[in-house]
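Please find one structure pasted underneath; my questions will follow.
Only one protein chain is missing; all other protein chains are in place.
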Amino acid sequence: MAVLETVAPVRHARRPAPAPGRRARINRHLLRLPFYLLSLTMVVPFYWLVITVFKTPTELARTPPSFVPHSPTFDNFYDPDWSPRHIDPGHLQGIFQRFQVDFGFWRFLFNSLFITTAITVGSLLICSLAAYVIAKHDIRGRRVIFLMIIASMMVPWQTTLIPNYVIMRNLGWLDSYPAYIVPALAKAFVLFFLVQFLQSLPNELIQAARVDGAGEWRIWWTIVLPLLRPALAAMSIFIVLAEWNNFLWPLIIVQSDEMANLPVALARLNSYFAGPDHQGAIMAGGLLASVPTIAFFLVFQKYFTRGIALSGLKG
Amino acid sequence: MADMATPAASPLRSALRRYGTSSLMLLPFLALFAGFLLWPLANSLFLSFTRFDGINPAEFTGLDNFRQLAGDARFRHALGNTALYVVASVGLGTLLSLGLALAFNGTSWPHRIMRTLFFLPSVTSSIALMLMWKWVLFPSDVGLANTVVGWFGGHAVAWLATPGLTVPILVLMSVWGGMGYGMVLYVAGLGSIPEEYYEAARIDGASVWQQFRRITLPLLRPVTTYVVVTGLIGAFQVFEAVYIVFRGTNNVGGVLDSGLMIVPYLYDQGFTHFKLGYASAIAWVLFVIIFVLSLVNLRLGRAMKEL
């Protein structure tokens, strides 16, 4: 139960403790002041990003820049007045008009969502199965397997970039969803974490189910997975964030425009349009790419901090 | 499995069923693990001893790549740059994470808002953040950074084309984006310190500073180890910040290679110079660095437990 014990106090965090006197309290607030000021450096760049999205191209090119959009507009998402035949510097393509791909930017949103979901679900299933065997089955060689997996966590993934590319080619998977998903399923860190978590749980429930005649698959599905829930929640956060931001691997395996994920699509935008007037649409793309993960965070905030704490104190 | 066989039929069958199922449950993971990690790893190890241009068959050259790396001034420069970046970003990031955690570990709403705010970069699309920085640091007067400089009477600064500013900007970007994450870890660590320790210390008349020195800091040591070591490992692998923000047409590492790091150099050698064998050798140097760091992590972690 070590894991649960170390994290449990977070939920009941009671500090700062009963007030130790007025002067000390003022001192503490004074000590916090620089950190409140530091938070400005958080707010300002984000604010800059957001207002950029709502400025017109003309306003974006103006110096000095404005800090409140003069005539807020959604044109950077979709500009109805833009036309490829009639060029007008006041009307540039919105982010949804920039990609010559069916469904435009939506396609990349879909790709990223689909790939991230598939990898998260798939790897949690596969890793939890293996973790169950390693932690709770008494089979020979599990120690060796586990050691090998731990050792592999120390390998920077860039090492396998080229060989994996050749494998994708041999399988005929280039430019397809399997190339995104399949190599990303066996995650050593997830397995390691789940094994650690399972080892800290008592065997009684599993034993009882075995006595009742339940099969191993059934035990995994009805007992192990529910027991693992906090660990699975923690891991899903890591997987989602990592896959959502994945860049170098997609950059290499994607050949056609429509198979790009959001980071690759955004990087392409950046390389082609450099001027300040295009920044509105680029930032609009960045904002859209961030909305799903930020929403995910705001909804599951509790699990985020707990999950990170769990990994930090135990990983 | 065969060696589990016993003369009795029914234990044999049950053993077979048990171990058969176990193996079957392990199979998906092991197959994928072997196919997309072990096998490619072995491949890249082999490649690091060859000259391989990606098109013609690899040609075995023994230790040539590693010998060449030892005398490669650009690689040394990349190592030095990376070391500087790693030390600065991890040092500064850890200090600020701890400071933030101490400042905002309560449950009141200002604290929660502050925590959320500092954590926000961790859940924002990382490419979006790079593009944001590129826009903030835009070279002419339309950029935010130059506007601020202008308020203080300065001239527009070529942020991304001034070699001396490259590593500081990379450090800033990394600290800015990462301190909220470390803060969350530290807040959890603080929460696990029993309040009784502080009460006892106060009864003994210990000052706030003494409480921090004698209770908080030592008890946070495992968290610090984790924050520092994972920070180091991540920082050694920095790529996107250099690639998106600083890369020019002919220089992967920015002006005068001022932002050249290990992984961007690996990418440069492998993907713009056709030296996949050489790039694999670089990857294995990175491997050794990170392996050693991880061992230090394990060793320290064990030492902590024994304390």
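When the chains are written out, they are named A and B in that same order, and each has its own residue count from 1.
The rule is short, and it goes like this: a residue touches a chain if its C-beta (ideal position, glycine included) is under 8 Å from a C-beta of that chain, and two chains touch if they have at least 3 such contacts.
One rule holds in what follows: contacts and distances are computed from a predicted model.
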Which of "Two component transcriptional regulator, LytTR family", "Extracellular solute-binding protein", "Polynucleotide kinase-phosphatase" or "ATP synthase subunit b" matches, in UniProt, the chain that is not displayed: "Extracellular solute-binding protein"
Sole contact to the chain not displayed, among A:Asn27, A:Thr63, A:Gln207 or A:Thr222: A:Thr63
Residue of B:Leu117, B:Val149, B:Ala201 or B:Leu256 in touch with the missing chain, whole complex considered: B:Leu256
Of B:Ala70, B:Ala158 or B:Leu217, the one touching the omitted chain in the full complex: B:Ala158
Touching residues (missing chain, whole complex) on chain B: 3, 34, 38-39, 42-43, 45-47, 52-58, 74, 139-141, 158-163, 247-252, 255-257, 267-268, 271-274, 276
Touch residues of chain A, complete complex, unshown partner: 61, 63, 84-85, 87-89, 99-100, 140-141, 144-145, 148, 162-163, 165-166, 168-170, 174, 251-253, 255-257, 267-268, 270-272, 274-277
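Please note the rule applied: only the chains that are shown with their structure count from here on.
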Centre distance in Å when chain A and chain B are each reduced to the mean of their C-alpha atoms: 15
Residues of chain B defined as touching chain A within the complex: 18-19, 21-23, 25-26, 28-30, 32-33, 35-41, 43-44, 47, 54, 96, 99-100, 103-107, 114-129, 131-136, 138, 140-144, 147, 150, 176, 181, 184-185, 187-192, 194-195, 198-199, 202, 208, 222-223, 226-227, 236-237, 239-240, 244, 263, 266-267, 270, 276, 279-280, 283-284, 286-287, 290-291, 294-295
In the complex, chain A residues that touch chain B: 6-7, 9-10, 12-17, 20, 24, 27-28, 31-32, 35-36, 38-39, 41-46, 48-49, 52, 60-65, 126-127, 129-130, 132-134, 137, 139, 145, 149, 152-156, 158-164, 166-167, 182-183, 185-186, 188, 191, 215-217, 220, 241, 244-245, 247-248, 262-263, 266-267, 270, 276, 279, 282-283, 285-287, 289-290, 293-294, 296-297, 301, 304-306, 308-309, 312-313, 315
